[in-house]
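Report on the structure given below.
Removed: one protein chain of the complex. Kept in place: all other protein chains.
Let's look at chain A:
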Amino acid sequence: MIAIIDYGMGNLFSVSKALERLGEPYCITNNKNEILSADGVIVPGVGAISDAMRLLNETGMADVLKDYAASGKPILGICLGMQLLFEASEENGGCRGLGLLPGTVVKIPGVTIQGEKYKVPHMGWNLLQLRRQSPILKNVEEGFAYFVHSYYVTTENEEIILADSLYDVSVPAVVGRNNVFGTQFHPEKSSMTGMEILKNFTVLVSERVSVK
């Protein structure tokens, strides 16, 4: 059973429909016990990271997610959900994140080093460039993924960047370390490429279930 975290923000329906297409059992929940007993957790999210963190902190869900990640079971953050996994963000004056991965969330500059302006948000289909092998990228070929975001992750720990996309800056698109994964794009909205990544996540979840 995969728990899709419901903290009041996020496209729960699309993610749940994608899991249905994969035949994967799921629940949409904000219940502590349900989350901690799940075999896998997906943190979705659209919107502002400061609001999301406030909601996660107010409901105690921030600590639940940290405990869950510490258990070693697979966790996947999507879009804003991925950004929440990092240490801090400068969105809306700055806030702390869950700190499960090293790095900071900063605004896409919107102007090149040469002073040329470009559009933000980074909205649309961009080419995924695979950087490192990972079970989450198994059988995934270079293809297009759908992004909608104005902030991106910067990190000194290059080894957690599994795939990236170029939009003036190098945007970490798939990140991961041990049992913690994230996609900056929306896999549930990224056609075949995205569905393959979600499928890989469900495989990680079931492999973990079968060895326990």
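Note that in this section a contact is a pair of C-beta atoms (placed from the backbone, for glycine too) under 8 Å apart; a residue touches a chain by one contact, two chains touch by 3 or more; residues count from 1.
Note that in this section contacts and distances are computed from a predicted model.
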Which of "Serine/threonine protein kinase", "Imidazole glycerol phosphate synthase subunit HisF", "RNA polymerase ECF-type sigma factor SigK" or "Sulphur transport domain-containing protein" matches, in UniProt, the chain that is not displayed: "Imidazole glycerol phosphate synthase subunit HisF"
Residue ranges of chain A at the interface with the undisplayed chain: 9, 11-14, 17-18, 21, 46-48, 51, 80, 92, 110, 117, 119-127, 144, 146, 148-150, 166-167, 186, 188-192, 194-195
